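Note that this complex is displayed minus one protein chain, with the remaining chains in position.
Residue numbering begins at 1 within each chain, and the chains themselves are lettered A, B, C, D and E in the order written.
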């Protein structure tokens, strides 16, 4: 790192801006000077994820919860279950309602008020993933056809935003769902009202395990994995690949930006597959540890 | 070496009879109290009494103050003034952007009426400036570059290359050799690299 | 490259179309000609790339540009425009010319104006002025004098007359050296006609009625062939409309 | 691999486009793909709010209006896709500190709506005369239950499909600028779909050229 | 909050006056300004009252509507508060200027009044889990000259005293569905028991002492105030510190003591006044808004 720093200084030449100043004054050049040497300002390789940590079930008021950190980026997902009448067009299904929120505490740029575009797009993205991968079978959420079903509110909140929101959200959602336990509900024949037995709880079956891998593209040539907030804002494009355990794509989400060649896409795909293995292992390990 | 004393805000450090209050402290009822969490420093600075201050690991110059040297980026210019974003106060980066204004008459010290902002700054330039006023309700921080050491330090030419200063009012593009006008800051020798 | 340009003259081009240098013919060892790129063409490394859609035009010997139809005006240095004074602040006027920001106009930039003798310009007045500064980095600046300090037709508009907007393409046709439209129009009614390159046209004829007829005719020229136009003008001249 | 898919040009519905049909915006276009129709309007470069000002480029905002009701989260996600695609094509550094606004009004949705929005957006940006480094087009593909890939599907075909992909493709290198997918897709299927979309893009860009030429032939003679 | 600018000299004058138990308008530290209460001032409400306290003027209207009980308490009705800070009261409220204060006031009113200790919420229940009375209490600030809370609380107590809720009959139709029938007779109504409804006393700390019913000028001289709501028995139902400053524990104890004493004493004359006005019935002389 120290060596890199010196190199940056000479790059700036005789200007009386210190190396740290260079970062703020011309952040793009600063990052590019690292990428040229196949490394990144935080010392990572181009295809290296930040440390991912997971805490499953930290919130006792939620039916299921998980806290995920990828580097500094921290996301908490809490699952709250409520009872409702099934939708009229699919009377044998329940609801899953995911929302991603970026409250003002997660980043300096976020102002209080309704969610901004990024959070809304993330909500839609997560909703699409749930729909596509059938992570939970909505039929499993039905308690009695046409009468009663569960609504799973998956509230995903970013507590610290340092890039790569989508990957973190997917892991948090997956881990929280795996942690979710619903009480037993029966419908009382006399009153026609539901009766909830908090003593009998059972897990819901998680059907599929989607895992995301995000990439940032610099000038059509360099792709880096797991971008930080700085890297995201300087990159010319970002992309998220979501893969399930069978290696099928749940999503290729690239909301614009500069073009990406087929070969690069292929490389990213390969990285996404290994990432899936890493995350599955991590989730299983943590789940195992909390069972004990 | 004895362990350095630590304190949290609100802690009473000493009486004003023993010390002069420095940074990170405040005075109340004749005593000096800490206003920061950090290390307690007692320094003799040639005065009768030592100065008592509290320091954190990072510099706590959080706001541009009158007289402070700031590093800023020019965001827009018009014939009357240049608008800038203040990036640094001294050597401390600001986490949030503060806006400032360099008025035409504050660009340089001499021949003020002949100053043209267009020949002094361009959007994107990195400029060293000094805070002259916090401004009023409507305006931003008012800055000046009317000193030899102040002015443009980094600028890019039309061709996109970083230019080299050739005089106090001109910079040159290394690629096209075209010269452009700027209010150039004199490069201080201690920053020059071998 | 020159040849590849020539082939395309008067053709419609789209953004992203590229002109590459002809491979230098080693045998003949002819130097490639220089090309001057006008609006809508940009150098991209060794190539020239089209960035606006429109028709490729050529002005001998080697100037090429894209003639495109657009409505929003973007200030260009040296162009004359019609602006509306929207504010006075200190020693400048703020003028709306239809661009992305207001242009400034110094009160000294009028013929005969001095610090004591300020021109009589009010908020809401129309001015005919020329850009002396217009580029992406700066606030555009107008003047109402030429390089010799003469008004040269520029300044504040007088009473009466009618201001309306037409497309930038039509404006350029009106300002062409021998514009048929202008010739035809002035054949109908005697009038004063001021055309700003920002798509604003000011007309004043003898009566309000004539002014309005002229304005309407001009607006309808937008999408007419010259034959259609001449037919229309003839009907007006005959008093049919 | 079904080679026949690669052999023939992928099927698309009939296109229609009209530029400069609205008088208020600085650029406008309507784009029709079969029964799907979108109206686009562009304003700018215009004055920008101080809070949204970017010192070295224009600020682009995209607003998407559904046919019925008010825009929701889905529209916001699509706006993001369209905006970032446009940003890749526009030379927004030529108009720093100004605002560009693109409004997309859904007129009718009969499948491939996002693709149609992208096409309408591109035509409207061109109409406004905004400088662009290249053009882009949108193509939607679906994979039906038999594993067949259908380009430019109708709403019915979308409903019956098991996967849906929309790509934006640039005119210079025919690469993927934007991708938005739904449904489980194998990597092979993805590659086939991209290849097909790239093929289909030629057709759309041809249509763009024809459409613009027609417009200029009308006005500039 | 509506504020006035006070110079240092004025501040010192007020401070010294308070020290000597003599305020600028001649009152002692625990004296209220002249209070006027009038009920039944708005005809299209179910209960209303107007209170003026010095130059502070507030109008409260109560509207009773049938709503659904809250799921957690199916056998209770509830109150909803809305405070309208109209630009009439002070130009500062123009546009959205009064919104923040309005929310602050109504949130505090909820805390003070909307609990079962001060009002028998069960009496507002019509049929458990299905229907209940919702009392919409709308507060309109007509003029602000300090001490809004005290004036509003008196006005709310008076308006609730004045509130007449129509009697209802629940009848069952053939299908077993329930139907609610409102009594047509305007005299066939239920009254709200306002006995336990507290009054708010705001104490402003000025210098080392505190005053009740501070004017805007006095408020500007104070760093913090304590708002205490007291019932007729002298029970304290709500305490809140408001304002940017802090208080030492000793003065908090003194202030609660004063608050309790002053607050307790407020109830009897207020009730007396209300009952007297009620007994006059239609014979009473209406003062109205221009009086």
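We take it that a residue touches a chain if its C-beta (ideal position, glycine included) is under 8 Å from a C-beta of that chain, and two chains touch if they have at least 3 such contacts.
One rule holds in what follows: contacts and distances are computed from a predicted model.
S.K.: Suppose you had to identify the omitted chain by its UniProt name; would it be "Exosome complex component MTR3", "Mediator complex subunit 27", "Exoribonuclease phosphorolytic domain-containing protein" or "NADH dehydrogenase [ubiquinone] iron-sulfur protein 4, mitochondrial"?
M.R.: Looking only at the record, the undisplayed chain corresponds to "Exosome complex component MTR3".
S.K.: For the unseen chain, which displayed partners does it touch in the full complex?
M.R.: Contacts of the omitted chain with visible chains: A, B, D, E.
S.K.: Please pick, from A:82, A:246 or A:278, the residue that touches the omitted chain in the full complex.
M.R.: Answer from the full complex: A:82 touches the omitted chain.
S.K.: Based on the whole complex, identify which of B:37, B:69 or B:132 touches the chain you can't see.
M.R.: B:37
S.K.: Which chain A residues would touch the chain omitted from the figure, given the whole complex?
M.R.: Contacting residues on chain A, toward the hidden partner: 58-62, 65, 72, 74, 76, 78-85, 87, 95, 97-99, 101, 103-108, 112, 114-115, 120, 123-124, 127, 151, 153, 155, 157, 159-162, 183, 185, 193-199, 229.
S.K.: What residue numbers in chain B mark contact with the hidden partner chain?
M.R.: 3-4, 6, 8-12, 24, 26, 28, 33, 35-39, 55-58, 60, 62-63, 95-99, 134-137, 141
S.K.: For review purposes, identify every residue of chain E that touches the missing chain, sorted by number.
M.R.: Residue positions of chain E that touch the missing chain: 71-72, 103-104, 106-108, 110-111, 115-117, 122, 224, 226, 231, 234-249, 252-253, 256-257, 260.
In this section, only the chains that are shown with their structure count from here on.
S.K.: Could you compare the number of C-beta pairs in contact for A-B with that for C-D and name the larger?
M.R.: C-D
S.K.: Name the chain whose C-alpha centroid is farthest from the C-alpha centroid of chain E.
M.R.: C
S.K.: As a quick test, compute the distance in whole Å between the mean CA positions of chain A and chain C.
M.R.: Using C-alpha averages as centres, the distance is 52 Å.
S.K.: Could you put a whole-Å number on the gap between the CA centroids of chain C and chain D?
M.R.: Those two chain centres are 32 Å apart.
S.K.: Name the residues of chain C that each touch 2 or more other chains.
M.R.: Within chain C, residues 137 contact more than one other chain.
S.K.: Would you pick out the residues of chain D that each touch at least 2 other chains?
M.R.: In chain D, 96-97, 170 touch at least two other chains.
S.K.: Every pair of chains that touch: which are they?
M.R.: Pairs of chains that touch one another: A-B, A-D, B-C, B-D, C-D.
S.K.: If you look only at chain C, which of its residues touch chain D in the complex?
M.R.: 12, 14-16, 18, 40, 42, 44, 49, 51-55, 67-72, 74, 99-102, 136-137, 169, 222-223, 225
S.K.: Write out the stretch or stretches of chain B touching chain C in their complex.
M.R.: Touching chain C: residues 76-80, 118, 122-123 of chain B.
S.K.: Going by the contact rule at the top, pick out the chain A residues touching chain B in the complex.
M.R.: Residue positions touching the partner: 9-10, 12-18, 20-21, 24-26, 108.
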